[in-house]
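All protein chains of the complex are present and in place, except for one that has been dropped.
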Amino acid sequence: MLRRLVFPRLVDLVLVVLGVSVVAFLMIRLIPGDAVAIMLGANSEVTPQALSELRERIGLDQPFLVQYLRWAFAALHGDFGTSLWTGRPVAEEILANIWPTLELTFLALAIGAGCAVPFGCLMASRRGRGTDIALRIGTVLGLTIPSFWLGIVLILAASRLLPGFASLGYVPFAENPLGNLARMAMPAFALALPILAGLSRLIRSAMLDALGQDYIRTARAKGAPERVILYKHALRNALIPFVTYLGISAGYLLGGAIVVEEVFAIPGLGRLILGAISERNYPLVQASILMVTVGFVVLNFAIDVIYVVIDPRLRR
Amino acid sequence: MPVDLRCAAFIALATLVSAHGMSEKAIAQEATGAPLQLAIDSSPAGLDPHIVTAFNSVAIVSGTIYEGLTAIDKDLQVVPGLAESWSISPDGLIYTFKLRPGVTFHDGTPLAADDVVSSLRRVQSKEVASPLASRLVALSEALAVDPLDVELKLKEPSAPLLAALAGIAIVPRSMEANKEALQKTPIGTGPFKFEAWQPNGFILLSRNLHYREAGKPKLAGLKFNIVPEAATRAVGLESGQYELLPQVDAATALELKEKPGIKLSQTLELSDTVIGLNVARPPFADARVREAVNYALDRQAIIDAALFGAGVPAGPLSPVLKSWARPVADFPCYRHDPQKARALLEEAGIAKGTKLVLRVLASRQDIKDIAQVVQAELGEVGIGVELANEETGQFVQDWRNGNFDLFASANAGGVDPDEFLYRTFHTGGSTNVFRYSDATVDHDLEEARRLSDRTERKAIYDRLQMQLACSGPIVAIAYGTLFSAARAELKGYEIMANRSLVSLRDASLSP
Partner (left out) sequence: MKLPHDRVLTFATVLVAAEVALALFAPWVAPYDPLSQSIVARLKGPNAMHLLGTDQLGRDVLARILFGMRSTLLDCVLAVGFALSIGGAIGVAAAFLRGWFERLAMRVMDVIFAFPVMLLAIGIIAVLGPRATSSTIAIAIIYTPIFARLLRGPALVICEAEYVAAARAIGASPWAILIRHVLPNLASVILVQTSLALSSAILVEASLSFLGLGAQPPMPSLGLMLAEGRNFLALAPWSAVFAGFAILLIAFGFNLVGDALRDRLDPRLAKA
């Protein structure tokens, strides 16, 4: 029975990944000005003939369809090609940039989710009172502070308040755990803020929703302590939207932390892809976008499947 | 409250961590093995010295990892590099270079004449498609006479050759046919050797223990941290995390000037910001219209607004080239005179309200600001201009195809005037995207290239500058001031007009 539920979703997943690969492939090629033109730069002194030779060598003279099929076939065999600029294998370049992103994503989600639960509970239990209103306005602010602005403000503030605080760039955790955490603290906080705000609002609504349900009334009528009602019954109602939100945020963070990565000089995936787009580094853009989106789709697929397993009501 | 507890615990953790981070940093500084920490704005596109042309890539590899036969000193004069001396035949067609003995590449192989020959061949080869190839057009053949003597045979005399050779890195002969290896793992003869490159993170170079000059370099290495945000670089320098920012914009320089423990150095730059005019299209085909643009612009106002006052107006050649450049007072059209501009436009029969498109290289803030002021000032005299801010890829394509009315961009100048003038203004020149063609200019450019006498060349370039300044296809706006900011502990670093970091060879860190 599980197979009947999971299988169609798996087919959908493959279709979506296929669609994504086509879109990523076409998008980067539709951008005016190709890799060769950019590689040669504004002050180069190269003849049109040299240009077309270079184009030919990279394979840019082939029709899109041929280029796509070649690439897709190689990718299926685990070969994502080499970076047009550095000549290094694309997989190597992505690997070099993936750890900071994974770590930032994990920290931001952990901080966001960790602080959101108590905030959400507090807001739900004090609905309509001063604490609730203050926290709600606070969460709206958290959601609407532009992250690029927050990043710069944090850096300038830290330089005034903690002079000599080495907070920029990235060192691997294994090399220097404390230095790593010191450098990750501010960017993780900047990324966590909107997640924290969004999640606590979500928990609040889900709990309020539950508090209005009959089973809670029954529990109350039976004299269950308010704390048990709040944390055990009402909070559980928030579980599914909570996990969904986390899944979507994780996908967003995997490729979307561009501005924060720039401000804190962190060599992550967002900057890698942005740089690759502006250099028209086709193999790198294709592979990294594919990886980020596949990560996102698979993660959300897994979450979907888990729901179905946990909650029989979703098996329609 | 659980909320406060968790967040408070986190803040406590962060503070704790920061304290530790500091002490560790201090320890690292004590040890002599720490490299100099530099912060630069963007990743290089690659490290092959014959392929990359972007400023940031060149600055990382040139003079640090790689050296040429000749070198450029801080006064922009040609001095010996890997060649300790050279002689030129009386007809100017044969150059003989004597290499320094005992130079080795970073991989341990000794430098020999064959390496020089194969490096020059590599630049000229179709396979490598080096953008530097045009600097060697005059070269017909290079010969290794014996292990330390190289002979270059030219098709015609070429005055700029010695300066051009400074920009051509000598690489091991095994690389001649290899197009990929040097892009990621450079091997040269310079004072620093390549260690590691983390894309978007850093590039690490270490001291070359077998450098040809004993006792140099003094620095244990160079770590180029890639930090895109200017504010972040400035904060990192203040906190001591970075020790040298090779390039600082004028606004940040003003801010850092006041800070204790930071040393600011400056020089006028070799490259300039320009407005290009397409002479193949109607309004600017007329020389009077080009002259009118010059009168319409208030260069000092543009410098004040876009460069925070840090720069000087200048003609076709940078004032840094003291022995070549003419003072701007010589150019009548550099006077801000909208009246005159309107008169010239009327004379040329240009209708009021002409609509033109100005393509702007949008990757640079100073150029975007210059374009905005230029738009306003041209509007004053009745030339309506619409700005099209273009990302580098698009811009280069339009630029190369001559698809523009006007453009705003930057021009890299050369140490020898021929380098920039010939390719830009000669009919069919490789960067003559304006389709400018003038018989006397062509003749003068060819003549100046052939002459070896400096005074005779100077006379020709003086004439050319007069003609090109007012009616040429390029309206030179300003040569900006370059700033570097360093911790006071860094001694011996000197900023150079061509943005070269070669002086780090002689620099040291002393508290």
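Read from first to last, the chains carry the letters A and B; within each, the first residue is number 1.
By our rule, contacts are C-beta pairs under 8 Å (C-beta built on N, C-alpha and C of every residue); 3 or more make two chains touch, one makes a residue touch a chain.
Quick caveat: nothing in here was measured; it's all calculated off a predicted structure.
One of B:Leu93, B:Ala112 or B:Leu254 touches the chain omitted from the figure, and that residue is B:Leu254. Only one of the listed residues, A:Leu10, A:Leu69, A:Leu95 or A:Ile137, touches the absent chain: A:Ile137.
Residue in contact with the omitted chain (choice from A:Val16, A:Ile58, A:Ala91 or A:Ala110): A:Val16. Mapped onto chain B, the interface with the missing chain covers residues 230-231, 249, 251-252, 254-255, 301, 304-306, 308, 362, 365, 368-369, 371-373, 375-376, 387-391, 394. Against the chain not shown here, chain A presents residues 12, 15-16, 19-20, 23-24, 27-28, 30-32, 127-129, 133, 136-137, 140-141, 143-149, 152, 156, 201, 205, 208-209, 211-212, 251-252, 254-256, 258-259, 270, 273-274, 277-278, 289, 292-293, 296-297.
Note that only the chains that are shown with their structure count from here on.
Put simply, chain A touches chain B in their complex at residues 31-34, 37-47, 50, 53-54, 82, 85-88, 93, 96-97, 111, 114-115, 118-119, 122, 152, 155-156, 158-159, 162-170, 176, 178-179, 181-183, 185, 262-265, 267-268, 271-272, 275, 278-280. Within the complex, the chain B residues that touch chain A are 1-3, 6-7, 10, 13-14, 17-18, 20-22, 24-25, 39, 42-43, 45-46, 53-54, 126, 129, 131-135, 179-181, 183-184, 198-202, 225-229, 231-232, 235-236, 238-241, 361, 391-397, 399-400, 409-412, 423, 430-431.
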